[in-house]
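Please read the structure below before turning to the comments.
A single protein chain has been removed from this complex, and every other one stays in its place.
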Amino acid sequence: MWSLVLILTPLLAALIILIIPGLRKVKSIALTASLALLVLTCTLWFTGTGEKQYSLILPWIPSWGIWFHVGMDGISFLMVLLTNLLIPFVILSGWHKDIKLPGVFYSLILLVQFALTGVFTAKNAVLFYFFWELSLIPVFFMLFLWGGERRQSVTMKFFIYTLFGSLFLIAVFIYLYFQAPSPHSFEYQNLLNINLEPCDQYWVFWFLLLSFAIKIPLFPFHSWQPDTYTVAPVEGSMLLGGLLMKMGIYAMIRWMIPVLPSFSLQWGYWIMIFALAGMILFSVIALKQNNFKTFIAWSSLAHGGLMGAAIFSFNEYALQGVLFQSFSHGILIVLLFYFAQLIEERTQTLNMAHLGGLKVAAPRFSALMLVVFLGSIGLPLTNGFIGELLMLLGLFSYHLWAAILGGLSLVLGAVYMLYAYQKTALGPANELTAGFTDLNPRELVFILPLVALVLLTGIYPQPLLTLTEGPVKELINLAFNIH
Amino acid sequence: METVTTAIRIIPLEHYIILCAALFSIGVAGVLFRRNTIIILMCIELMLNSVNLLLTAFSAYHSDPAGQVFVFFIMVVAAAEVAVGLAILVMMKRNINSVDINLLNRLKW
Partner (left out) sequence: MVNPATLAYYSWFVPLFPLAGFLVNSLFSRFLKGGRAGYIASLSVGISFLYSLILFFIVRDNHQFAYTLKLFSFIQTAGFSIPFEFLIDSLSVTMMLIVTGVGLLIHVYSIGYMKEDERFNEFFAQMNLFTFSMLLLVMGANYLILFIGWEGVGLCSYLLIGFWYKQADYNLAARKAFVMNRIGDLGFILGIFLLFFTFGTLSFHEIFSKLEGVSSGTLTISLITLFLLIGALGKSAQIPLYTWLPDAMAGPTPISALIHAATMVTAGVYMIARSSALYVLAPFTMTLIVIIGLATALLAAVIALYQNDIKKVLAYSTVSQLGYMFLALGLGAFSSAVFHLTTHAFFKALLFLAAGSVIHALHGEQDIRKMGGLKSFLPYTYWVFLAGTLAISGIPPFSGFFSKDEILVQAWTANPLLYILALSGALLTCFYMFRLLFLTFSGENRWKPFTASPHESPAVMVIPLVLLAVLSFAGGFVNIPELFGGSASFNRLLAPALAVASGHHSLSHHTEWTLLLISLLLLAGSIALGWIIFVKMSRVPGPDGLIRPWYNRIVFKKFYVDEAYHYFFVRPYEYLSSTLFENLERNVINRIVNFTGNLAFEAGAVIRRLQNGNISFYAFVMVAGILFFFILNLIIT
């Protein structure tokens, strides 16, 4: 029942904003709705509401095996928590801006929240697909109408590329529907019970992989990402990097590994190679990027590569690490893009080569930015470390070389992140940065809670780990039992 | 009718078929490859008439009057169609001052 509340509330808020004409204070309504959801999610967490109360089954098209079945276990709850945590901040990030058609814009953000919550709680394949596709539409409009230069071509490329992947997704689902012992159904439990032979139905796995690999994205399906992150409005980038990317990761963990475990075990090796190669490639490329937003995009790609690789090492540590890292990375990406926005507003440029010496004029800004950068490279006592540690532990248990390659992220990440920090904040101030005003209270309200979370979850990560521990264990058992 | 039937049996049916096929092909070729609209209309008439001829020949061969009745239908349709076609031709002449059919090429992307 609660899942339904979590899903429908953003939709309701979005519709209210969209439909009622002449509504003022749309921003406040959106913010209130999302904050309320955050409070609700936290309350549900702390009161330890059981899985049963999250589950809800309603018939939709029963003759075709399509039910409106939503439910949350630990993994889904973590993702929903992340969503509901980040959306208020996404809304808050543009609070001071004067954008055109604010009602439409904020309702689009809420629609994305609606779609995301649906994706994370869906337990029926068609319902999952429905929300998966649905999330694209508000993002498309956000990018197309409020983006930067070249937004039309970049948005179309992003949209069609991702849609192309989803084509394979629905094809696989339909195929699996017919594979399930009759009565055919799209239900998650049914799909879990299918036993496919790796030999003759291998294309099922690759199609499914393709659609998820485009979403995250993994090498070599990443071409849409850097331009899209750069061209998108800041809220769009935050949503894309913070949440939509996690959709792909969640989908791999929830829908790919348990449904096709033998395939995943057999070919996981190849995927890991590609993902790790991609991670190294992206880290190397990130070094020379001058546009701050593009730089963040490439670093996000590198993180995604490591997460993708870790998923296929098939042990509890790695999956726990991936889930924890998804959570931390979401928070860090939102912070990074917020800093990008701050820089752009104050200096009218995102070119890091022209910046430098921000620390002279704005020491608090630089200090907080450094904390976020360090979280990104996995410094202990920040949340990035826990996720990276567990993922590398998992990769190590798979194979030493996987851990060595994955561990390169430690070194390469330090190289490009510190270089970026040096380019922007250190060195002497020039005429562009000399007048950089330090953070004002409104911006601190945004930054401080998130940075506090970064440090807090880095020092005391146990609650989040306990949240996902049970479901992860079940998932691994499921995969290995069938295998 | 029997006199017609016996008379017509002197010439084998294939001759009529070939003649009409030839006439029809000439008509088709004319419609496809001629530029002057009047010629195209005449070729359309040619096609219709070749069909008429063939129908009559068959009707005579099998002593079945239905074929010849059908010819009348075709002639009526041909007449109506010519009337409309000539009207289009006149409109064409008035608008582009020519009867070259290749000049009407706006029905494209």
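Read from first to last, the chains carry the letters A and B; within each, the first residue is number 1.
Here is the rule we use: a residue touches a chain if its C-beta (ideal position, glycine included) is under 8 Å from a C-beta of that chain, and two chains touch if they have at least 3 such contacts.
Remember, predicted model here, so these are calculated numbers, not experimental data.
S.K.: Out of A:Q320, A:Q341, A:S376 or A:T433, which touches the unshown chain?
M.R.: A:Q320
S.K.: In the complete assembly, which of A:Y54, A:F89 or A:Y161 touches the absent chain?
M.R.: Of all options in A:Y54, A:F89 or A:Y161, contact with the hidden chain holds for A:Y161.
S.K.: One chain is left out of this view; which of A:I99, A:L381 or A:L453 touches it in the full complex?
M.R.: Missing-chain contact among the listed residues: A:L381.
S.K.: For the chain not shown, which residue from A:L37, A:V104, A:L191 or A:L392 touches it across the whole complex?
M.R.: Among A:L37, A:V104, A:L191 or A:L392, only A:L392 touches the chain that is not shown.
S.K.: For review purposes, identify every residue of chain A that touches the missing chain, sorted by number.
M.R.: 157, 160-161, 220, 222-224, 281, 284-289, 315-317, 320, 357, 359-360, 363, 367, 374, 379-381, 385-386, 389-390, 392-393, 396-397, 400, 403-404, 407-408, 410-411, 414-415, 418-419, 422, 425-428, 460-462, 465-466, 469, 472-473
S.K.: Could you pull out which residues of chain B are in touch with the chain that's been left out?
M.R.: On the side of chain B, residues 28, 31-33, 35, 101-102, 104-109 touch the unshown chain.
As a convention for this text, only the chains that are shown with their structure count from here on.
S.K.: Rounded to a whole Å, what is the gap between the Cα centroids of chain A and chain B?
M.R.: 71
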